[in-house]
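Note that this complex is displayed minus one protein chain, with the remaining chains in position.
Entry: subunit A
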Amino acid sequence: MGKAITEKILSDHSEQKDFKPGDIIDVKVDFLLTNDISGPVAVQEFEKMGDGELFDNNRVAIVLDHFTPNKDVVSANVSKTMRDFAKSKGITHFYDAGYGIEHVILPQDGMVKSGDLVIGGDSHTTTYGALGAFSTGVGSTDVAGIMALGTTWLRVPEQMKFVLKGKPDKWINGKDIIVYIISKIGTDGALGKSMEITGDGVKYFDMDSRFTICNMGIEAGALNCIFNFDEITEIYEKNAGVSNYKIYKSDEDAEYDYVMEINLEELQPMVAAPHMPSNGRPVTELSDVNIDQVVIGSCTNGRIGDLRTAAQVVKGKKVSPNVRALLIPGSREVYLMALREGLIEIFTESGFTVCSPSCGPCFGGHLGILGRGERCVSTTNRNFVGRMGDKSSEVYLASPAVAAATAITGKITSPTEVA
């Protein structure tokens, strides 16, 4: 019997080879990341564990991206804690405010690569599955434990397969795929399991869209979400300057507990209505909803491909007077590319406010918090009660194209109506 890509990567990172779903295995971690939220608690726990050297100061990244540039004194002190810790431990991959969002910069700079086993103190660490890597999120104490040992335990996941078939419409983004999948299987539809995205249709999705899909695998409860390595991955790794990656692909006869086929020809842009990422509906069913704010950015949709698509929609048009529109490039490099390509000018002329790279208002941190009863269409990943501000505010999750079209009209809008 063949093996699925996730099983192969786990097997190559564990001394336990003969495992089955549900087993607990110890694994070697190739790369660990933490940020200004999970990091400070991890530092406290690491000290309780006896402090000392990290397992490898070249394989740990600290990214200050959530409350940065610091919104208040408390956040400034938290950042300082992490800055001091990075310095005292000789951590080579330390990224201060403004460099970018962790899940955008780690693949962009080649810190994580195909075939790696990556653990992060952030739930959206599932993002790197797009590279054909195993990656998953943990909390602060686990981060501290890995800092000390370089290993952790995992429960071997059951295998789920999502087969993309046919050719999608030009406005379809990875966001539409993952919101559609979660609308079918629910927020616990993949609880503790592995989601593998496969089929002939994957060739229509660039790496930016694949990162988006894997990023939101956690919104279905998945342990990891993964693509098989292909030509698109290979080009991305070359452009990122990575050569020592490892290629993994599922065997033809790998076994899956669950298989879903998705016909891309029929897929419409999807919007996840409040207050669950599983409330996905075709954009046309929500066209009468008025919007106060639009956010384009985040670890889900803050990459250059996302900005290019959104700019295509807003070019030469004005943002609705009823909408505050925010653009938050996912990294300084994305910002610079957008600047050189003229995208920043397009957004600014149309009435968008361009913010410095960070997580922004996605998790309710800063830069665009919602007031009572306000509604936002956002390219981010969660629309839970109070996620972006007041408990009575609402977040609708959508692709960059839908968010851009909505910014122009002030109502939830399909890009085909505007562009």
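Definition applied: contacts are C-beta pairs under 8 Å (C-beta built on N, C-alpha and C of every residue); 3 or more make two chains touch, one makes a residue touch a chain; residues count from 1.
Everything that follows uses one rule, which is that contacts and distances are computed from a predicted model.
*Asks:* Refer to UniProt and select, among "Putative ATP-dependent transporter SufC", "3-isopropylmalate dehydratase small subunit", "Fe-S-cluster-containing hydrogenase components 1" or "Thiazole synthase", the name of the complex member that is left out.
*Replies:* Answer from the UniProt record of the missing subunit chain: "3-isopropylmalate dehydratase small subunit".
*Asks:* One chain isn't shown here. Among A:9, A:276, A:328 or A:377, which residue touches it?
*Replies:* Here the residue in touch with the unshown chain is A:276.
*Asks:* Can you tell me which of A:132, A:297 or A:364 touches the chain that was removed from the display?
*Replies:* If we include the chain that is not displayed, A:364 is the one touching it.
*Asks:* Can you say which of A:14, A:75 or A:198 touches the chain missing from this structure?
*Replies:* Missing-chain contact among the listed residues: A:75.
*Asks:* Can you name the residues of subunit A that touch the chain not displayed here?
*Replies:* Touching the chain left out of view, subunit A contributes residues 24, 36-38, 40-41, 44-45, 48-50, 52, 66-67, 72, 74-75, 78, 121-123, 136-142, 144-145, 148-149, 153, 155, 187-188, 191-192, 221, 223, 276, 363-365, 369, 382, 384-387, 391.
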